[in-house]
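All protein chains of the complex are present and in place, except for one that has been dropped.
Naming follows writing order (A, B and C), and every chain is counted from residue 1.
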């Protein structure tokens, strides 16, 4: 940690700060520039976590040199983390292709979707039983009944399942039925929920918050890991920007940055960013060539007969197209050896 | 709702969409432009909430005309909502000045702070017992013990209390000890939590999400209100932008926009946006002249003796200065008649 | 400047960097932490301007301690700059109220507007002769003819004039007719134009770029000042964010930040951010209580008779209301002694 002092700082003010830092057991290193003095702080900075150094009047800024996350950092864990859920591996060149509908609606619906995504090559099944809807008047999900359907269909097709949890009160229930737990973008800094899923044994797909920096995202992973659950999969799903031609700006550049900073697997969700089918395939490919270890794609039925004539019947075809492109692209960047 | 179709849309595709809409009991109105056709939809659009009209291949965009929030909307409740908590009124020209430390640390600390903020004119006392910290290694708050201290000191000084809740499991406990419940920026779309506080009888200070649009924010208020709790106070605390000279961009323009769209009281938190003391007073004033019904300000002690010589002794002075400026500015915009 | 090295950096790599820095005449200061080494650089860093230190493979990051702007910095010029244009002063408690239409349309239009804004208390007259329009098919302004009208009406009412220049080729012409030159948000980093207006003797109103950081904005001011023209007035007009309830997010928090970092006057343009009349007055007041030295407001006629019945006749009233509120608010923060 480097403390940059304001030009006018007096020697006794510097002394005060140095004493405070050394009292908690850290060492300091003073460097006087022509205009400004800086204090380097050496040792375990968590000892200073509750000292508001930036708010001291003579301090201009505080620069953090070492990273605030430890368990998630590649510095202390150079090799990629590989996670294996009932044979579906992610990391080390293995890809996860997670597919399924946005919401679980019925056993029939789940079976139909599972069948075609499994045949096309998906290795995990997703479906929402608890839905984070912007409006309280929208369908909020089937709850436990949905979880049971998901589990049943997952077993039927030999696919591990992924589903979202939104409330600490539901974590135990979700962990009972699902193989992988998802934390959505709106709960990316719901620290109570992060701690709770950290107490389960289920791998956690952690979506990035809509306006979360990469460092904050890794700190959210650290919340889960610090409770003992080390199997966190980071899921880039787009960030919020000024652009309104689509729903979110898919941040593929975050992927190589993450790959450098953390050993955790990274996947991409091209569906929520793009919002429209035409953009999903190119964005999935962009994620993979950027270094992602998997994709999470919505493969949903249209709820309305009249419309499904056009749109729905095409959907399995589009999913097949995605899988065939993935199988061609992934090997170029050394990935996907596990795709059937 | 207006559905804009792509230039190439065929008559039978238009017919399909019209039939689907009319089947759920809504009326349509077709308007053929030179290049593109638009379909106006008339009636209660919540009936279409689960129909993914925007994903139909011939649909270019969907424009929502009527607002998705009802209970929060001024259209259906033209008069300002006035909330009275043990005599501390907000709305209708009355201001709330909520002050106190970031975290509750001890009874002594709370008493010292409460004393000086009360004397200066604050009418509510804040203090955090559950702290949303970016790092799992930082102090997470005193929990129930902190709630007890806050309640005790609040009663001692005759100040209603405000404190944050982060977990659905803690809502009942917090509602038992505190007079007003706060939802923090990271939980602004934690829908499970919003519903839970909606079931209490306590007024809710709802902070805006870091990247939440005004409309989404009002939808979060709607979540609370739809459970029966109509006493929501919206708190602007800064949004996340590219600027890094301060922590968050305080969106004062949101205040007149809110005042037009909703009858709910609006307050401003100048502390979290600015990050430094020098900016807090001008930002508090900016909020009030923009139309806010109150301010929430951190008045914290420095934890370290050596430093408090300089910084801490000034803090009550600064808070006095804030109050004296508020008393001069507020009447110009017709506010603050209740400030002692 | 502080150079933070990656954990794995070898001693000979550190030596290389140190030698490179010392060769251009700067001093270094090495501080070895537990995990990472940092190099402090002491002396005039502009000597390193063309050395891509951040791109050296063992460098993790480069932190700039001293500010890159000099002429604009308050460090070297502690007192507020006061600019006087034909008696209209800005800075040191004096306010500029610049008012007028968006575009100059005719002599009659300018005279009508100038009359009512002057009577209400505006001290400078604005009007656009060159218009930056998003579409090439929109009206691009009257050009030199418009400049002549502006000059004539300005003299008639004893009001200094402000107008925008968009092309280096027009700078001389604009400087001939107008008293103050404006640089628009889209040209905030048009460095050729900044240099050109820096060669004139006219004060320059420099609008902030839509996505310009405060530091970059001060560097744009530095471009003008480095050519010899020290009379720069910074104009906050809103930044681009995700929010779409209005046009731009007015960054009033930028004002106290600027006041701390620079001695230059700062004004606020509430019209372009809010986009609608109802929001202009509260935003103008918010700017003033935040520390701004003036406002720039659009006072335009509606071009269409039928509409002007309602809207237009109200506009002088609204401008009068703005001025009366300003006269009440400004003295509270020690400003506006020069407002008639």
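The rule is simple: a residue touches a chain if its C-beta (ideal position, glycine included) is under 8 Å from a C-beta of that chain, and two chains touch if they have at least 3 such contacts.
Nothing here was measured: the structure is a model prediction, and the numbers come from that model.
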Q) Which of the displayed chains are touched by the chain that has been omitted? A) A, B, C
Q: Determine which one of A:68, A:146, A:265 or A:291 touches the chain that has been left out.
A: A:291
**Q.** Touch criterion as defined above, residue of A:59, A:178, A:211 or A:323 at the omitted chain
**A.** A:211
(Q) Suppose we count only contacts with the excluded chain; which residues of subunit A make the list? (A) 211, 213-215, 238-239, 241-246, 249-257, 260, 273-274, 278-279, 282-283, 285-287, 289-291, 325, 328-329, 332-333
Q: Using the touch rule from the top, list residues of subunit B that touch the missing partner.
A: 2, 4, 7, 29, 31, 33-36, 38, 40, 42-43, 63, 65-66, 75, 211, 240-242, 244
**Q.** Contact footprint on subunit C, counting only the chain that is left out
**A.** 13, 16-17, 19-20, 46, 49-52, 54-57, 68, 132-139, 166-170, 186-187, 189-193, 195, 209-211, 216, 219, 222-223, 226, 240, 275-277, 300, 302-304, 306-307, 309-311
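The rule we apply is simple: only the chains that are shown with their structure count from here on.
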Q. Between subunit A and subunit B, what is the separation of their C-alpha centroids in Å?
A. 26
(Q) Counting only Cα atoms for the centres, state how far subunit B is from subunit C in Å. (A) 31
Q | Where subunit A and subunit C are represented by their mean Cα positions, the distance between them in whole Å | A | 39
Q: Can you tell me which residues of subunit C touch two or more of the remaining chains?
A: 211, 241-242, 244
